[in-house]
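Omission of a single protein chain aside, the complex is shown with its protein chains in their original locations.
As written, the chain order gives the labels A and B, with residue 1 at the start of each chain.
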Amino acid sequence: MANRQPTKAEIRRQKMEELVIYPIDWLEERSGLVGGIKYFLFRNVPSDINWMQTLGSAALTAFLVQAITGVILAMYYVPSAATDPHTGKPVAWESIVNISDNLTLGWLVRGMHKWGASVFIILMFLHMGRVFLFGAYKYPRELNWIVGVFILLSGLLEGFTGYLLPWDQTAYWATVVGINLNGTAPILGPWLAQFLRSGQEIGLETLPRFYSLHMLILPAGIIGLITLHLYLVVRLGVTSPPWSKEEAGGEPVEADEPARRRGLTQPVPRPANGTRMQAEPGGRD
Amino acid sequence: MEPEQPSPDTEHESLHEEAHLPSPSLWPIGFAIGIVVALVGLIIDPLFITTIGAAIAIVFGVLWARDATRELRRQPVDVEPERREAAAPAAEGGAAGAGLQEPVTRSVFLEGATLGLGGVIGALITLPVAGFMILPGFIRQKQHKVDLGPIEKFPVGSWFVATFIVNPAEGEVSRRAAFVRNNGPVAENGKQVPSFTIISNRCTHVGCPTQANGPTGAILGKPTIKEHTANGPVQFDPVVPAGYGCPCHGSQFDIEGNRTAGPAVRALDRYDFEIDHGRLVLLSTYSVSHVVGTGAQAQIYKYKHYDPGQHVDGPEQWFYPLAPPHH
Partner (left out) sequence: MAAIPKDKPTRIELARAQFARYKADVKSRGKPFFPYAMWHDTVMSLVVVATIIGLAAIWKWSAWGPHHDPTHKGLLGPIVDPPADPGTTSFVPRPDWYFYFLFYLLRIFKWPESVFLGTIGVPTIALVLLLGLPFLDRRLERRPSARPVALVAGVLVIISMAVLTWKGATAKEALASEVIADVPRWVQQENLPPAAVPGAKLFATAGCTSCHTYAGSGSSNLGAPDLTAIGSRNLGIQFQINHLKCPSCVTPGSPMPKFASLGDARLHELAVFLEASKGTH
């Protein structure tokens, strides 16, 4: 408490703080964004979360790598299955060779995008396994699990559509098989296959269609789903590891099971109906 | 851009005490236009256009100055007071006597009209666009004829792996391979008609490229025949197949294309053909459930073209009741 005159240094410091805070307050007053970011950053999470719970944000990072490298590759890639009359090679394939061989650091961006896809998918599966292990798909996080499954599905479809883009042998034939797999679905299968191919055979229109799916439709979907997924995580909170002694929320009580105690405190006498009536004493003993 | 409205009561009293606020005026617009025209005229046509621009600027500038100094010359300023007419009761279609007397009817109508109109706009935008996305892949699928060359190039009884471009306009993307054998002439309607066995190499499981199980030209010591036809470069690789096998999931076929092993759901597809001026011309592909017999005497159980993996006979044919249009 200041019951003396502030020093020059303190006045200067205060003025500096005001200078920094002024634009933040300006933005907050006009948009409310700063409050949102502050809430996101400084919200409480359980004190016992562990490293396994970084897999989700790691998958997000991998997706961001894919998005950024993808946008840059799109500046040089040409989605045309036509044959270059001068070389006799497909134009799309040549643009990939150009990126890999000629353009400065093209090999790095293309490599990051190709291997980033595998890393993204691996991380999604690991994250899904972690959530399963923690039982973090149970109430109230069921919707988040469903959103996550759709993100996984979209990621796999991104891999499938992106695989065609280099228009080499592996790309072409993997896509032939993939489209025909869809074609075996009853009733609608043949129609779906023809829609994907844009024709009764893979032709010149197939590659641009997959390109549009890969870089416009699916990324829009994934970004929307990820936004919803993150919103739900912030809203519903991150779980403690279920085996943790300090687990936030304590142990669940089944309707028919007698309540069990574990942890460091003494048992609390139970009401006759077997459920807990008061909050767990928090913190360590 | 509008200068602030002076309140009428301070206008004459406080001229010398408070900041002078000019009366509202639209002349500056004309003045600005004049300046711009003059400057542009310097680039385009200094003599003519700049003069016009300067004239406009001067005229409007004078008018502006007169307006702005009106109160200095003690002339009354014409200022329209801000006034709004009360909103006229809306008599929009349907709602008789609509207005403040019957608010429920009007708002309900507006809700419905908004949603309905929104729906119409949405449909107007999405349906043609969705149609554009979907229809081109389905309509106007054309048959392409493939000229493989004169039939004399095909010695009777010899198999070839033929690769050809189905649609020259599309180029390499429409390259296909087929196993071709000239079966020799066969009697039909009292005439001798050439008979060919032309089997598509796309496996009927999920469409992988099958290979001939047998030595190719390199082992046989026979050269690859290269031709140039109206369909572009065509290549024939001699082969002695004992059957065809698929490298993906292990399907095997005999030399007539019947499935002998693996997950393939029917025999290999075949190409229809015609002889045009002594040249072998391939037409469309068709699907085959099985073939009995061999060569020119083969009985081919034909169906229209189905994609790989789709049964043409047996109970599972009912999975695919409606095939997309195919030439």
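We adopt the following convention: contacts are C-beta pairs under 8 Å (C-beta built on N, C-alpha and C of every residue); 3 or more make two chains touch, one makes a residue touch a chain.
All figures in this text were calculated on a predicted structure; none of them were measured in a lab.
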Contact with the hidden chain (one of A:P208, A:G224 or A:G237): A:G237
Touch with the omitted chain, as defined above, among B:T105, B:Q141 or B:N213: B:N213
Full-complex contact with the absent chain, from B:V36, B:I58, B:V193 or B:A242: B:A242
Identified contact with the non-displayed chain, of B:I255, B:L268, B:L282 or B:A296: B:I255
Residue of B:S25, B:T50 or B:N201 in touch with the missing chain, whole complex considered: B:N201
Residue among A:V34, A:A67, A:L103 or A:A185 touching the omitted chain: A:A185
Residues of chain A (touch criterion as defined above) contacting the omitted chain: 40-47, 49, 51, 53-55, 57-58, 61-62, 65, 81, 89-90, 93, 96-97, 100-101, 107-108, 110-112, 114-119, 121-123, 129, 132-142, 145-146, 149, 153, 156, 159-160, 163, 166-174, 176-178, 181-182, 184-186, 189, 202, 237-239, 242-243, 246, 248-255, 273, 275-280, 282-283
Residue numbers in chain B that touch the chain omitted from display: 161, 163-164, 172-177, 201, 205-206, 208-216, 219, 237, 240-243, 245-250, 252-255, 259-266, 309, 311, 314, 316, 319
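What we mean here is this: only the chains that are shown with their structure count from here on.
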Inter-chain centre distance, chain A versus chain B - centres from mean C-alpha coordinates, in Å: 31
Chain A contact footprint on chain B (complex, rising order): 134, 136-138, 141, 166-167, 170-174, 206-209, 248, 305-310, 319-324, 326-327
In the complex, chain A residues that touch chain B: 81-83, 88, 90, 173, 176-177, 179-181, 183-184, 186-187, 189-191, 193-195, 197-205
